[in-house]
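A selection of the complex's chains, in situ.
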Amino acid sequence: MSYTLSYIVEQLGGELRGPDLAVARLAPLERAGQGEIAFVSSPKFRRQMQESQAEALIVNEALAAELDGRSRIVTADPYLYFARLATLFHPPKALRAGIHPRAVVGEDCRIAASSEIAANATVGDNVVIGERCRIMPGAVVGDGCVIGDDVTLYPNVTVYHGCVIGNRVGVHSGSVIGGDGFGLAWDKDHWFKIPQTGRVVLEDDVEIGANTTVDRGALADTVIRKGAKIDNLVQIAHNVDIGEHTAIAGCVGIAGSTKIGARCTVGGAAMFVGHIEVAARTHIGGGTLVSKTIKEAGTYASSYPLQSMKDWLANAVHVRHLDDFAKRVKQLERELETLKKSKDESHE
Amino acid sequence: MSYTLSYIVEQLGGELRGPDLAVARLAPLERAGQGEIAFVSSPKFRRQMQESQAEALIVNEALAAELDGRSRIVTADPYLYFARLATLFHPPKALRAGIHPRAVVGEDCRIAASSEIAANATVGDNVVIGERCRIMPGAVVGDGCVIGDDVTLYPNVTVYHGCVIGNRVGVHSGSVIGGDGFGLAWDKDHWFKIPQTGRVVLEDDVEIGANTTVDRGALADTVIRKGAKIDNLVQIAHNVDIGEHTAIAGCVGIAGSTKIGARCTVGGAAMFVGHIEVAARTHIGGGTLVSKTIKEAGTYASSYPLQSMKDWLANAVHVRHLDDFAKRVKQLERELETLKKSKDESHE
């Protein structure tokens, strides 16, 4: 499977400069060779671009000028262009529509004939599954779930009963949608479990990574809104609300009832306490502890960078004494003031 | 399914004030309407309470006085009462006792006839399963496990060979009980794997969230004691011992051989180093690094809250220089002392 550059431009836009030729694969700039096309996302890779053996390059206008005579596609956003081209080169694998004889499907389900229920998948009772879905091996869909069109549940995903999944949603392997929230009330000498009776709603175009957990709501629902993207090993507690097109990187934890606005980005391993709100278009740095409501969009951080163990041992101990420290500096300021005054007076 | 308030009080205690009427659902205070009952956990929700459209409210004595004429149930702990009422409204789904024809069960097992082994579940050899258990689709129980009564293993749970699970235990989807601990000995030029030959013991009334891992002991057992509750995505390493009725929130990690006492609470994303002990009734804040034994019960924390990126960049750099800082303050104190002395002397 190879495409001429002119065919690619016809399909995806952009402008072809230099000779039209065929490419068969995408490759990283520094490794691309014969028959391969690479992209340049930033002028800081100028040197690698000049040295690249790629057959063709995807570049912006500014860099295009430096590639005289070479085959190149010029576009405003080479990274996005590359993403579209990758989709052209790697169309999703065709479905095998139908219920595999080794799948298990419960009673009173409505499953579109165009969808695939794979071997060793399990679908409960009263489940609705739309067109062109893939329920892959080992995936389990609980009773009463409603799933839209073009949804993929990768192998070994679990969706608990009663959850709602929109169109074009992907949930990667091992993720758990709709498990019980961590709701406990102390009862004299033990924890009494609070039944978790809400649902999880994943709206259209949501993607969930691998081994992520999204708990069902306690009373109301946990909601992940249209176009939000969640990475691997993320914990989303009960009644959390994630805004549209918000992207959350791996290892993040979000405690109960926290509401994150639209179009935010959250760096890896950030942690959110419960019952707070984060304004739309807020950006949270990796490893940040989000300990209170953020009303103003902006970029926030809290984590501290590493040092050699020797330096760290010397410094970290003082963090424990900053209050004493603050008092001593205050005291120094006072005494110095006194000294200065007395000196001024003795001069008068 | 609806209940009169008088029936509810008859079942769960508390005192009915105002008109007796029927409710059909629980709902959050701010959304509850006709036929719905809500609870008020704290006087800080007084305004929402006054504005609530709920048919009936669960309140404590103090708040009850402010609801003249409205239907209300008065109880010392409205949150706990709500939990009990939710259980009344949402009884667990009935079992389908028996081994599903699409389940796979090994040899020499003793499985009570009242238990359900669901489709696509796998049970090994020599397994004992008590009364009224649910082994849900995709769950795998290893050889020689012993499971008590009223246990639920949710879909895609894995229990490795030889583990022991008490009565009324729940393990949510994707959790792994009894995987190998991370035991390695360096052998000249590679890691030699130390066989992990202990077990995991989950005592009565333990609940484990989704995608949590509890490693088997190296020699002795990893033990989670009676009534302990563990949330999602928690890592519990080999030979850890979690005390009775201790509750651990999501994303926590506990390194090997650490022992946490009874009735502790651990906030999300806290991390424990190995081989330490934490006193009973200790409370650990979210994100805390528990780096040493805690002998005295109390509340502990270590994480630092976020700032705007600009402020954070200005401040974080100094954490790397606190030792230098400390030396400079010390030096200032010394010099100021000298100055003061010389001044006093010059005055004499």
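A and B label the chains in the order they appear, each numbered from 1.
Here is the rule we go by: a residue touches a chain if its C-beta (ideal position, glycine included) is under 8 Å from a C-beta of that chain, and two chains touch if they have at least 3 such contacts.
Note that the coordinates shown come from a computational prediction; the quantities given were computed from them, not determined experimentally.
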With 2 of the identical chains in place, the whole complex in this file holds a copy count of 3
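We take it that only the chains that are shown with their structure count from here on.
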Go ahead and note the Å separation of the Cα centroids belonging to chain A and chain B. 25
Spell out the residues on chain A that touch chain B in their complex, using ranges where they run on. 104, 120-122, 138, 140, 142-143, 156, 158, 160-161, 174-176, 179-180, 182-187, 189-195, 197, 211-213, 215, 219-220, 233, 235, 237, 251, 253, 255, 271, 273, 284-285, 288-292, 298-305, 307, 311, 314-319, 321, 325, 328-329, 332, 335-336, 339, 342-343
Applying the document's contact rule, which stretches of chain B touch chain A when the two form their complex? 26-28, 31, 77, 79-80, 82-84, 86-87, 89-90, 93, 100, 102, 118-120, 136-138, 154-156, 172-174, 205, 207, 209-211, 227, 229, 231-233, 245, 247, 249-251, 268-269, 286-287, 303-309, 312-313, 316, 319-323, 325-326, 329, 332-333, 336, 339-340, 343
